[in-house]
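Of the protein chains in this complex, all but one are displayed in their positions.
Note that the chains take the letters A and B in the order they are written out, and that residue 1 is the start of every chain.
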Amino acid sequence: MLLEVRDLHVEFHTRDGVAKAVNGVSYGVDAGETLAVLGESGSGKSVTAQAVMGILDIPPGRITGGEVVFQGRDLLRLKEDERRRVRGAGMAMIFQDALSSLNPVLSVGDQLGEMFTVHRGMSRKDARAKAVELMDRVRIPAARERVKQYPHQFSGGMRQRIMIAMALALEPALIIADEPTTALDVTVQAQVMELLAELQREYRMGLILITHDLGVVADVADRIAVMYAGRIVESAPVHDIYKAPAHPYTRGLLESIPRLDQKGQELYAIKGLPPNLMSIPPGCAFHPRCPLARDVCRTDEPPLYEVSPTRGSACHFWRECMDD
Amino acid sequence: MPDGRHEPEQAIAGTGMGGTMDLGVDEAEALEKRPGGGGGPGPEGKPRSLWSDAWRDLRRNPVFIVFALVILFLVFISLWPSAITSGSPLTCDLSRAQEGSRSGHPFGFDGQGCDVYTRTVYGARTSVAVGVLATLGVAVLGSVLGALAGFFGGVGDSVLSRITDVFFAIPVVLGGLVLLSVITSNTVWPVIGFIVLLGWPQLSRIARGSVITAKQNDYVQAARALGASNSRLLLRHIAPNAVAPVIVVATIALGTYIALEATLSYLGVGLKPPSVSWGIDISAASPYIRNAPHALLWPSGALAITVLAFIMLGDAVRDALDPKLR
């Protein structure tokens, strides 16, 4: 395994109390594999990624338990300086909003070149040449001229390509993409996603794709991990999930996608709201919203049941769910 | 702001710079980044108004309580100075000039043999009167002009903007020296008038800005669409939402006006003897700084605490009204 997250716990200490954002998440990614992490806002998918990356705001955040094993080393035990060297070189991250994630007062060439001057000790001139090369690689036209421009002078799609180029710069083994296409126009989304998938294949990188868009997932992901209230509720190869979800929450997510063959029918929506992370319901966190919920769900927290050797579901009634 | 400097807007009006805490952030997304940190009403909580929320915060803020008490005390002694001193600020005994502290005269005597304690107590009256009256004048004139300009826009707005530009270009102390040096009247009114004259542009800018912001709110647009008259829009819908920054800036300005009066009196163009003012006393004591530093220190301390109290109060109110800035 390239990356293995084991039983990760993250809390946030705020004025109003302690929010349990991540409660025992485990997942893994192999080289060349794409893991899609799915879930609503507040499910803890981004917080997990930030903890893996080591960019969590501490405080208010705090990692209270677990391991993040990357290329055989537990990152959580590394000294900050060693940890820093892993960031960018070993693993890189692509953020959702490229406009705010790129520094507005530095040229894109400076921001790309910085990866080489800092991590590789290159001269500014060589780093600039590398930046142009990278921009070519992500197919930004007229890279040589545009390298001197600032982020606001690029279109949304082009900016996200620059983010991708920055993540690729040092050819990391793992890329974490946090909703990389959500902020883009629908027409551009597909292009950017295709580019990302293509580059991943080319470099045989592991990719963690954080998203709430099931449409994107079906095309590019190998495995899916569905998160709810800071926990993984279902984890399975992508085709299995689409065939028969083993958790009522996953089922709900799938049924809320509009489909052409169901035109005219009312769209399904999961009733209720995601739980408040300061007071997660006892038992199964999903029970207040679950159509299958019974007494046991209110008291007993479901473990991740083994549905098949490659598949797990944290539902007491996963069989029932799959049969429906 | 005794030099008539204008505070940077970020430091005074609480205008954020649109960083990460932008209001445009989807609430759910904000929750994702900072779980449980959402500042909105809780799921079961009733919607709370800005003012009751602010008042609840203020009552629990020790800084606010301390300085509010200081201000209450100042107002009290400026109304009834005889409650805590039996002497008169104008009874002086030259033979006791520059004497230090002794029983019955805890602050000692100044260069003219006047009791420093009595003069310091009576000095509060001048400062509070100038501060309160000048602030009232500035607030009324500035916010009315600013609100009208912001609401109606157009030529009047442009003209007002240019006029405020002109006033900003004149250093305040300098303007005070020029205007007040020729006035012989020995009341507080010329100083107050001068402060209102040079102070209103600052408030009108704030009022104009917040009216323009409030005007763009959806509910104001809705009320307009329903045919509300301009005066009704301005008074019932916009003013209540635009008044907060004006109050905050006015409270802080009150402190700076007190400082300005003292500065002008120190320079000899504000109030003049036999008026009693901390600025006059500090100016009179500065030649004897070697022999009788107490005559300088007591009125200076009183002045500093008074100005500090108003600025701290304004700061606390601002924090309470704008939790985003914490």
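Quick notes
The rule is short, and it goes like this: a contact is a pair of C-beta atoms (placed from the backbone, for glycine too) under 8 Å apart; a residue touches a chain by one contact, two chains touch by 3 or more.
Please note the rule applied: contacts and distances are computed from a predicted model.
Between the listed names "ABC transporter permease", "Cytochrome c oxidase subunit 3", "Roadblock/LC7 domain-containing protein" or "Transcriptional regulator", the UniProt record for the complex's undisplayed chain reads "ABC transporter permease".
Residue-wise, the contact with the chain that is not shown comes from B:T263, picked out of B:Q112, B:T263 or B:S277.
Among A:A51, A:M93, A:L174 or A:L292, only A:M93 touches the chain left out of the display. Residues of subunit A in touch with the missing chain: 53, 55, 57, 84-89, 92-93, 95, 97, 100-107, 114-115, 118-119, 150, 152, 166. Interface residues of subunit B facing the missing partner chain: 1-8, 10-11, 16-17, 19-21, 162-163, 165-166, 169-171, 173-175, 177-179, 181-183, 255, 259, 262-263, 266-267, 269, 282, 286, 289-290, 293, 296-297, 300, 303-304, 307-308, 311-312, 315, 325.
Methods note: only the chains that are shown with their structure count from here on.
Subunit A and subunit B have CA centres that are 51 Å apart.
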